[in-house]
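Just one protein chain is left out here, and the rest sit where they should.
Our next item is subunit A:
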Amino acid sequence: MFSDFIHQFWPSTIDGLSLGAVYALVALGYTMVYGVLRLINFAHADIFMVGTFAAMWTVKTMGVSDLGGLALVGAILLSALVAGAVSGGGAVLLELLAYRPLRKRGASRLAALISAIGASIVIEQLFATIVVPQVFDLPKEKGKIAQAYHFVHRTDLIDIGPIKIANDRLIIFLGAIMIMIALDQFVNRTKLGRGIRATAQDPESAVLMGVNIDRVVTATFLVGGVMAGAAAALYYARFEEAWYFSGFLLGIKAFTAAVLGGIGNIRGALVGGVALGLFESYGSSLFGSQWKDVVAFSVLILVLMFRPTGILGESLQQARA
């Protein structure tokens, strides 16, 4: 068992990092919406799922296969753009239909949470019963994974002793890093980004400063959705499958990553995502892949027992209270 782990250390690390980067991108959407609205947007998982279908649709439409090198980078970039646009639009629509009407009526947070769960089920079933059979012409059976369009030709791009990095892993990791840098610039350098931070820290004060909360909320859902869509395209490049229910487990893991890092904290989502990816990957090489989720979630419970606010928990939140 342990010799497997040693033997598998570098491949596990690389797998963990690239998967963790995807978790982190999705976790950012959870954590940003939570920061602004104090809402766990459970339908965010399905915004990701929509993105995987958008990525698959892009690959299907391009009609490509067996890509490597720069052509692969271009194909993933294009699918990320399409999926980002679709998921971003979907997230904005979700907020308009499922959350804004409740917010305007001053409904409780619990009502919004129930609405989130309802929206999640609606999106899943829409895909299962309409989109998958009609747009993709794939079998109707709900459990069936809609997988058909392979386009990645995997090669080891980097090969230094025990460290072998496949092209798709590298593209996923670097792509995720680039998106995170862009997000950091947006949140810290732009006016709307400052509005988002102000709203997260004190919504009433933000209004007094002239921040349009509705616009901030729309921007937050848009940015979260775009990142989930881009993450979905990267995920599709790795697993090349889309399933109407694929958001469920990935969503739970991304949400876990957000909590692990400290919900509401953007850097926390990054740390939590990468940490969860690594735990899962190491857990899988230590105990076998069927144990990976057990290991990942056990680590979550342990971390929360000793640091209830997560790794980078919002100490500022306490300073405010």
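In the analysis below, a residue touches a chain if its C-beta (ideal position, glycine included) is under 8 Å from a C-beta of that chain, and two chains touch if they have at least 3 such contacts; residues count from 1.
Just so we're on the same page, contacts and distances are computed from a predicted model.
Novice: Assuming one chain is omitted from the figure, identify its UniProt name from "Sarcosine oxidase subunit alpha", "ABC transporter ATP-binding protein", "Cell division topological specificity factor" or "Formate dehydrogenase, nitrate-inducible, iron-sulfur subunit".
Specialist: The correct option from "Sarcosine oxidase subunit alpha", "ABC transporter ATP-binding protein", "Cell division topological specificity factor" or "Formate dehydrogenase, nitrate-inducible, iron-sulfur subunit" is "ABC transporter ATP-binding protein", the UniProt name of the unshown chain.
Novice: Thinking of the whole complex, not just what is shown, which of A:211, A:228 or A:258 touches the missing chain?
Specialist: Per the contact definition at the top, the residue touching the missing chain is A:211.
Novice: Given the contact definition stated above, which residue among A:152, A:198, A:242 or A:296 touches the chain not shown here?
Specialist: Per the contact definition at the top, the residue touching the missing chain is A:198.
Novice: To test your reading of the contact rule: which positions on subunit A touch the chain that is missing from view?
Specialist: 191, 194-195, 197-198, 201-202, 204-213, 316, 319-320
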